[in-house]
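In what follows, a single structure is set out as structure tokens and then discussed.
Shown here: the complex without one of its protein chains, the others still in place.
Read from first to last, the chains carry the letters A, B and C; within each, the first residue is number 1.
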């Protein structure tokens, strides 16, 4: 499946790009994160501590064990600091 | 002692004046109210139900059993409806 | 800290902006504004009576109490008296704090006390007559939580 991955705030800065398109068969967000970590050091570094990372699937906040079936857009970002 | 008595809202309307000066030896607010009630029907009518009346002595909210010694200004009014 | 009791209208927006600007560094600004509401379309106007002297004292006491309970960098109370038309603004409060929870709590506290402890009385004029607004039990009850 083809996924668009978005990165925000310090995740965007560490990975060095705001978005990318990946081909993956990952079943869950956690599986996708494992694939990304295995790719390159900057991914491993960015996803070292998942407690500091939040994930949204198709713009809805969710958990790392959420399934990716049918999803088109995955976003990773730190806890939000609006307001 | 000489007291200035102020009336507000419907107490002012029922008694028919916003303020008056009285000579009294009343020891407490309740005693003063009894004196006023005995004066004329409009006072008796106005002070018929004290649950609907509030009192301030020298501009501080207080109770009907408060002593009048040293007080110069007594105000009677309904529960407040500001805001 | 500012308290104003006045017959003339005030500009809620202009007061809010001026308050926010002068509270530099506060971070969190909360305002409340009370508007003359015409629930069933029959209200012609409102008259607000107050007790000059005691009004300012009561508002100062309430504001001092709010400042002692929460960390506020500034507070504002404006309350009108006299004749008001439907849709006109009756009063406003504003609070400024570094923490939004303090600004919210203090503004709500000021409103709760102002409703039942500041000497204002509202009289409504409708098509069929006029009458004094009765105090709501809920407003007296609201004081118990503080």
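We adopt the following convention: contacts are C-beta pairs under 8 Å (C-beta built on N, C-alpha and C of every residue); 3 or more make two chains touch, one makes a residue touch a chain.
In this text the structure is predicted, and so the values were computed from the model without any measurement.
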Contact list for the unshown chain, restricted to visible chains: A, C
Touching the absent chain when the full complex is considered, from C:7, C:83, C:101 or C:143: C:101
Touching residues (missing chain, whole complex) on chain C: 11-18, 20-21, 23-35, 37-39, 87, 89, 98, 100-101, 103-104, 107-108, 111, 142
Hidden partner interface residues of chain A, rising order: 6, 8-10, 12, 56, 59-61, 75, 77-83
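In this text, only the chains that are shown with their structure count from here on.
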Chain A and chain C, separation of their C-alpha mean positions in angstrom: 48
Separation of chain B from chain C, taking each centre as the mean of its C-alpha atoms, in whole Å: 26
Numbers and ranges of chain C residues touching at least 2 other chains: none
